[in-house]
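Dropping the structure in here first, questions after.
Of the protein chains in this complex, one is absent; all others appear in place.
Chains: A and B, in written order; residue numbering restarts at 1 for each.
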Amino acid sequence: MAVTPDDVRHVAQLARLEIPEAELAMYVDQLNGILAHMEELRAVGGAGAAAQAESTREGMRLRPDTVGAVPLAVPLESFAAAMRDGFFLVPRLATHEAGEES
Amino acid sequence: MSAARKQSADNSAKPTSTAGDWEMVVGLEVHVQLKTRTKAFCACSTNFGDAPNSNTCPVCLALPGALPVLNAHAVDLAARAALALGCTLHHRSVFARKNYFYPDLPKGYQISQADKPLATGGHVTLADGKVLGITRIHMEEDAGKSVHDRFAGLTAIDLNRSGVPLIEIVGEPEIRSAAEAGAYLKALREILVYCGVSDCSMEEGSLRVDANVSARPRGEAEFRPRTEIKNLNSFSNVERALELEFQRHVATYEAGGRIAQQTMLFDAVRQEVRAARSKEGSHDYRYFPEPDLPPLVLQTEWIEHQRGTIPELPAARRGRFVNALGVAAADAEVLTAERDVAEYFEAVAAASGDGKAAANWVMGEVLAALNERGGDIGAFPVEASRLAALIALVKAGTLSSTAAKTVFQVMLAEPGDPQAIAERDGLLQVGDDAALVAWIDEVWAEHPDEAARFVAGERKLQGVLVGFVMKKSKGRADPRKVNQLLAGRG
Partner (left out) sequence: MSASLLDAGAAAIAAAVHADASVADQVVATALERVRSTHEGAQGLNAVLHRARAEALTGALPDGALRGVPVVVKDNIATLELPTSCGSRMLEGWVSPYEATVVRKLREAGAVVVGKTNMDEFAMGSSTENSAYGPTRNPVDRSRAPGGSSGGSAAAVAAAIAPIGLGSETGGSVRQPAAFCGVVGVKPTYGRVSRFGLVAFASSLDAVGVFGRTVDDAAIATETISGHDVHDATSSDRGVPTMRGAPGSLDGLVVGIPREYFPDSLHPDVRARCDRALDALRSLGAVVREVSLPHTALAIPVYYIIAPAEASANLARFDGVRYGLRAESDSLRGLYDGTRARGFGPEVTRRILLGTYVLSAGFYDAYYRKAQDVRALIARDFDAVFSSGVDVLFTPTTPTPAFALGAISDPYEMYLSDIFTVTANLAGIPAMSLPIGRVDGLPVGGQLLAGHFQEPQMFRVAYALEDALGAEAHR
């Protein structure tokens, strides 16, 4: 299951990381080097062990539906890179019709 | 966008969803905003329409180090929805991260549920008795809002909606026409509103619909490739978009073409469905269990408690109104449209012992007054018990129905027993012969022509003459007796 340059390009795209072509080969090598060590997991059984552990795990505690969020010590404008009229700003989306899942 | 990739309303053929040789296959994914005070994973207000980004905190802004903690009431409401829709509510469900980049998704992932959802396997029953399956219901958080038309060249982001709790209700692909899709949505909305789960307002975005549609030749068992239509902001748009997209599929097949699985957008202004620009094959959401949240564990006793909070659902209630209270089917529809109104009606019907009269009053005077005054029926000034007393007075002949309407108007403005009001205002029905004869004599004197023609045998004038007497008596005359007395003069 060797990692190819296309795999790295693909995951870099998914992760919104710009990898210069010059560095691509290095990442391909390093990922292959690391993943080679992961191969030893294949020899181990344990299928379903995680599901079994999960099935006895204590459930989460919930919070009451009362307003009272952790306050911000400073207004958003003091740290946001681009704000206008209370909105965060980004470049207009070329695919702006393509509202992703909500 | 190429002309071939869109199907516009202007050049579309007549609706043919169920006609012809092709069958429409539709499955709906409905996102419903849960009616909580605070967001799913933080204690920010869910209030709609506040100043942009005013309801935000470290958690829903995804500041470094912030963590989600689930809102208990969101779980209540999601469970209630699942139970009302006949789903199996799972004792253990698991949240998952759905990873994608979008500027209104602050964490870069949405907390949702994937292979261990809250509930599976429910159904919605339509008015015509058809049962449509629900595959699953899962909990998730909403994204913020991207505003594209506010600033030139920029997209503006408002995160007030970021983290608002939703359930997604995934329907089985069992819908076979646009009208059926509309009926499904209507029935679904009715149940969710009834149970207090959501406002289900498409205008405010608290109910949103994505539709998966495909076409196949009638009789074909296999499903063909489907397209997903997003951006559907009203029930009529859902129906319209399904029609248009179905026709596009059919036309494509008939021209020997193929349908590719893709996302479409409905443009309500242009009334057209067009392909969304593909997003560079980024649909690899890399779901994995949300490590910040242990599993959601629901105990049996808790589930049974939630089941107990579910009111009688509108369809069952309609049936009971028709069968047990003698209400006409169409009237039952009106009376059950809102849970509070239905409950008010039931109280009036029970106290007065007359379902039909209660229905007439509630649908007539009560809803009219409610419309005029605004507000909800919980605060309506004429309580069910007083309205029932008023109905009883009419039934006993103590008040004419005309006078009763006058009394009702008074009751809107002041408390007090209707009988006392009628007595004080001199509105009690008059059945005393002497008084009635005196009014008839006056009418005879004022309308000699009609009186003469009536006496001469023109029977159809009786109604006119009764009307004159009623008017003269200011509605107090007992119309039944007036009729008897007039018949004696004819």
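Keep in mind that, in the parts below, a residue touches a chain if its C-beta (ideal position, glycine included) is under 8 Å from a C-beta of that chain, and two chains touch if they have at least 3 such contacts.
Just so it is clear, the model here is predicted, and its values are computed rather than measured.
In the complete complex, the hidden chain is touched by one of B:Leu85, B:Ile167, B:Ile229 or B:Leu293, namely B:Leu293.
In the full complex, subunit A makes contact with the omitted chain through residues 1, 3, 7-8, 10-12, 14-19, 27, 30-31, 33-35, 37-38, 40-42, 44, 46-50, 52-53, 60-61, 63, 70-74, 76, 78-82, 88, 90-94. Touching residues on subunit B toward the chain that is not drawn are 58, 61-70, 97, 99, 101, 103, 106-109, 155, 157, 284, 286, 288, 291-294.
Following the convention adopted for this analysis, only the chains that are shown with their structure count from here on.
Per-chain CA centroids place subunit A at a distance of 39 Å from subunit B.
Interface residues of subunit B, counted against subunit A in their complex, comprise 31, 36-38, 42-45, 51-54, 56-61, 66, 69-75, 92, 94, 98-103, 105, 110, 142-143, 146-148, 150-151, 153-159, 166, 208, 230-231, 263, 265, 276-277, 279-280, 282, 284, 286, 293-298.
Across the complex, subunit A meets subunit B through its residues 13-14, 16, 54-55, 57-72, 76, 84-102.
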